[in-house]
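Missing here: one protein chain of the complex. Every other protein chain is in place.
Chain IDs A, B and C follow the sequence of writing; residue 1 opens each chain.
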Amino acid sequence: MGARAVNDRQAARRREATPASIPAVRKGDALDVSELPSYGFAHRSLMWWGNAGMMTIEGVAFGFMVVIYFYLRDIARVWPDAGSPPDLLWGTVNLGVILASAVPNYLAQKAAQDRSLPRVRTWLYVCSLFGIALSVVRWFEFTALNVRWDDGAYGSVVWVLLGFHSFNLVTDVLDTFVLTAVTYSKPVEGKRFVDIAENCGYWYFVVLTWIPIYAVIYFGARV
Amino acid sequence: MSSRFLELERARLLAVVAVVAAATGACQRETRDFLPPKPGAVVAGAASAAASQAEIANAAAMVGRYEHNAYGTSAGKRLWTWYNCSGCHGAGGGGGSGPALIDDVWIYGGDAGTVYQTIAYGRPNGMPAFGSRIPKDQIWQLAAYVRSMAGLASADAAPNRDDAFLTRTPESFLDPQKPETVKPSAAGGRPQ
Amino acid sequence: MNGIHDALAPAGPQALALFHLWNAMLVVCTVVFALTMAALAIALWRAPRATERASADLDAQPRKEAALRRSVVWGIAGSSVLLLVLLFASFYADRALSALPLADAVHIDLVGHRFWWEAHYEPHDPEQTFATANELHVPVGRPVLIRLRADDVIHSFWVPSLSGKKDLIPGRESTIAVRADRVGTYRGQCAEFCGYQHAQMALVVVAETPERYERWRSLQREPAHAPSDAQQARGRELVEQTSCAMCHAIVGTRAGGRRAPDLTHVAGRGWLGAGAVANTPKLRAEWIANAQKFKPGVDMPPIDVAADDLAAISAYLGSLE
Partner (left out) sequence: MESVGALPSRPRPRKRARTRSAAAAHRPMVRDGDGPGSRAAEELERTWQEKPGLVGWLSINNHKTLGLRFVVTAFFFAGLAGVMGGLMRHQLATANSHLLGPDFYNQLFSMHGTTMMFLFAVPVMQGFALYIVPLMIGTRNTAFPRMSACAYWLYLFGGLLLFGAFATNTGPDAGWFEYVPLAGPQYGIGKRADFWNMLVTYSEAMGLMVAVDITTTILKLRAPGMSLRQMPLFVWASLVTSVMIIFAMPLVMLGANLVQFDRMLGTHFFNPAEGGDALLWQHLFWFFGHPEVYFIFIPALGFVSAIIPTFARRPMFGHDAIVLSLVTTGFLSFGLWVHHMFATNLPELGKSFFTAMSFMIAIPTALQIFCWIATIAGGRLVMRTPFLFVLGFFFVLMIGGLTGIMLGSVPLDLQVHDTYFVVAHLHYVLIGGAVFPLFAALYYWFPKVTGKQLGETLGKWHFWLFFIGVNLTFFPLHILGLEGMPRRIYTYGAETGWEPLSMVSAVGQVINDVSTLIFAINLIRTVFFKKERASADPWGAGTLEWSVASPPPRCNFFALPVVSSREPLWAPPAEVTHVQGLSAQIREGLTTTVIDALPDTRYAYPEPEIWPFVAALSVTIWLVWSVWSVPGFVWGLIPPALAFLLWYWPNKKEAKEELRWEREP
């Protein structure tokens, strides 16, 4: 990979990322768009905007779940009002694994942007394995919460907060499985690489939302 | 062609039957008839247990009706707290000086008529006769609630938890107990 | 349950402050409404008519646009100033509400139940306290500090002629200070939807001279009158032995239920069932026999009792002045 090939690829990637990079040609009183690309990555694709909407919706839901956590904590005389704070082990393991899962996710996204099917398929497998590992760790996390959901307001809000993130985690892991399977269905059109890239974008959201939720669940009852 | 038509016809028939069943089920569960069928009678004094069979049969029918009516069982739960039944039967019916009501052991039997009789005419060893103090309609509601405490009533009409300190799993969360597994207590009628 | 029930007929300092605020708001808003409608009417009157086929004039005449822009700017400036005026009027009235002097206030504990009001006077002084329901007597001129708690769902204490409303929320405790400056009966009603009979959960505040109030208070602290004739004695016996005693309490008898209004001085109250039915002998008997007929959904069950027993009970309760 000579230096020239590398910066050719970088120039191509930069062109792909900037909107309206290929201008429409004016022909008489019309604007000819037949030369324009039929798909684009990141915010050039409509899927990115749909994902942004979905992330905003879930971000608002997570945000208000955290607000409810501190609302209930504020009106409680003693917090946690039932049971003891959750053990730190499984939560921290989950944090570690979920942060580590960002790496194969990044590589899968880059492979999708390069539109090389084999690399995409390998990194999607790695992401799926991380997803399975995270789901198993999450199962143990629920057992280590030291409180039942009907033990009191504390138990309820901790279970629901962890439950919402788990629902989010599991749906996106299933998404990754589906995307891995879809790579086998021929013919592979360009748009599908965009879908894979956007799903990796959504996985960043799952990773990033876990950090504040982890802090709230595990240290909200301690600090 | 005709078989497909028949199949379509049968599917449509099934759908209608399902909707009607859901409707009647929902209707019975959700009715709020504040005026009871017959104003509750103050049962005359300490009439002996040999009250007329007709009255017991009617009571069983009324208790059975209230068990499928959400308003009836929730009124029963309100009366359970108002009339301080938990004083003897324990906070969630778990048992105290009186026998526990949420297990499947029934000293005198768990069917509707018997529970009504227990409340109206009382039992030896401590259960007072409430017949003269609680109107009949409320006794039916109380009996319906007591049966739902042990899971004998239908779960979707059983009351939910109270906005109070949680003392037991709410009645509507119990998986229904089969009436025939209702075991009378071993000894001759003595409360454990 | 009758009595003055009108936010525009204030009988206390707080309702008066709100009445003034209402008048101020009404005047300002009517002026703004009239001005805007006038502007619209003038615009409609002066603007020439056209048809759909008339071509749209894109080149805005500068002189006319400038005039329109000036009037819009004046409109916005004017309404912002008026809004500020109303804002300060609102803050001023709000301060007036909470500036009620609370020296030697009458303390009442008011608990909202589904479809009636339970009141305990002077709850912190065991020797002075007594329970009553649905009708509060207050001395004129003296502040009344009411502690509001709800037992089941959210209710709202509101006597429009005295003051604004305050919600009774289960699990939370709120207080409202009220003062009546004129003798009279002031009607109030639950203002937060609370179930089947939210419509008939009224209460009355009877403002009377301090002497009459003291007489009423001392009467309320006495136990129930003994029955004066055989029928009333029969009535008392029935009340104690049948279902009345399970929920109602009559101080001085064996009836001690806490779940329903205290009947020790029920005859002194003008209405039964929180405003559902007037407290006349005939209606009282009908109410006892079948309360669901007047107030369907109330927690009082109909009882099947012989006519003479019913008359006895009604007579006995009628004697409890």
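What we mean here is this: contacts are C-beta pairs under 8 Å (C-beta built on N, C-alpha and C of every residue); 3 or more make two chains touch, one makes a residue touch a chain.
Note that the structure is predicted; figures quoted are calculated from it, not measured.
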item	value
Chain not shown, its touching partners among those shown	A, B, C
Of A:6, A:89, A:132 or A:182, the residue in touch with the unshown chain	A:182
Residue of A:95, A:111 or A:157 in touch with the missing chain, whole complex considered	A:157
Interface residues of chain A (partner: the chain not displayed)	15-16, 19-21, 23-24, 26-27, 29-41, 43-46, 49-50, 53-54, 56-58, 60-61, 64-65, 68, 71-72, 75-76, 81, 149-150, 152-157, 159-160, 174, 178, 182, 185-187, 189-192
Footprint left on chain C by the chain that the document does not show	1-2, 5-8, 15, 17-18, 21-22, 25-26, 29, 32-33, 36-37, 39-40, 42-44, 46-58, 60, 64-65, 68-69, 71-72, 75-76, 79-80, 83, 86-87, 89-91, 93-94, 96-98, 150, 152-154, 156, 158, 160, 163-167, 169-174, 187-200, 275, 296-297
Residues from chain B at the interface with the omitted partner, ascending	22-23, 26-27, 29-32, 34, 70-71, 74, 156-157, 159-166, 169-170, 173
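Basically, only the chains that are shown with their structure count from here on.
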item	value
Intercentroid distance (Cα basis), chain C paired with chain B, Å	38
Chain A-chain C separation of Cα centroids, rounded to whole Å	54
Contacts with two or more other chains, residues of chain B listed in rising order	none
Sites on chain A at which at least two other chains make contact	none
Residues on chain B engaged by chain C in the complex (per definition of touch)	32, 34-36, 38-42, 78, 82-83, 132-138, 163
Chain C residues touching chain B - in the complex, by the definition given at the top	152, 170, 196, 241-243, 245-247, 259, 289-290, 292-293, 296-297, 299, 301-305
